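Omission of a single protein chain aside, the complex is shown with its protein chains in their original locations.
And now, subunit A:
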Amino acid sequence: MRPALGVLSFILTFLVVNRLVVARVPLPPEAGMRTKTEFLLDHLEDYDAIWIGSSATLYGLRPLEFNDELAKLGYPGFRIYNLGVGGMGSFETISVLRRVLAAGPKRLKWVFYEEPLFDALLWYPDIVNQRYIQWHDARNTLSAIRALEYAKEPPAYKAEEYESFLLAGGDGEWRRGAAAEHIELGLRRELAVGQGPRIYESLVHEDEAWPTFDAIAETDGWMDITRDPAPGAKKAHDEFLARPKQWDKRVANMIRLEKARPVPEGHYDLDSLRQLIADIRAAGAEPIMYVPPRGLPSTMMMSLADRGEIPTLFPFHITSEFPELLPRELHYDEGHFNPEGAALWSRVFAQRFARHLDSLKD
């Protein structure tokens, strides 16, 4: 009896202490993840809306320009925050968004969500990175495993890793390997494996994260891509400048692909999309999905909008609808606007949103 009580007390104490430790794990500092999220949580009642998405959002959407344009169009006093973070995929975005929604924002009425693809594959070769670990809470881990059902094939660099699964059962068997990765990451997060140094550095304020709160406050979260300290950003820009015809080819290709609009049959995690929409609405906000104009087609989003699965979609990638966003001079590299392009897209975004608000009045 006493040993059994000992085991019980072990489990209980372990769980309590573990939860306290996990709660102290800081958000990853990479790409502004931590400071941008924490800034918003500190100023939650200052904003009516947020943009949440990848680097296309981070560098491409300027809140001040958006607010000004919206005011000119008859909606003054509106304030939006840019919660874009470089490299943020759907599940990571959901994880950050849930943190924001869980704080119970009262003023937040609109969530602009960038292209929810629910890509369950882990694209970076090093799966054990803080970004991946962070979003693997129990709920997201299960969602990601479920979403594997819709994944088409493993990325090329994973082929060797998944070889035994690929050989074992042919099509689809590799998903077991991918699921194991998600489970490992989930366990790492829930047990806080290896997070001690980060907790320590966070406690002694050693892990300076970029950007600073002051920089965020100045622009409401938008970052000037020309000031990005990451070496990759400058490299991509130089490559973009070195190949001027590449962009034209990309746009031409996109126009061609826009004509094809297949209705999704499988290969998409509708359950996760529906859950996301329900979560946003449960927090008293309305979701609006948008596709950034980065020269890539997004037939999936268009099909989902056609089917009514996405309540509102702003398809900025459609060249015929938003031709003003196409000129190469507005772009910093193939995936991002330069500051001038960002200002323009923000105004165009505001115009599109104003039309949406007008339609709601009608």
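For the reader, a short list of remarks on this structure follows.
Just so it is clear, a contact is a pair of C-beta atoms (placed from the backbone, for glycine too) under 8 Å apart; a residue touches a chain by one contact, two chains touch by 3 or more; residues count from 1.
Quick note on the criterion: contacts and distances are computed from a predicted model.
Within the choices "Transcriptional regulator PadR-like family protein", "Peptidoglycan O-acetyltransferase", "AzlC family ABC transporter permease" or "NurA domain-containing protein", the name that UniProt assigns to the complex's undisplayed chain is "Peptidoglycan O-acetyltransferase".
Considering A:L73, A:A103, A:A179 or A:I199, the position touching the chain not shown turns out to be A:I199 (whole complex). Contact with the undisplayed chain is limited, among A:L12, A:L41, A:A102 or A:L241, to A:L12.
Although one chain is hidden here, its contacts on subunit A can still be listed: residues 2-3, 5-18, 21, 25, 128, 191-197, 199-201, 204, 206.
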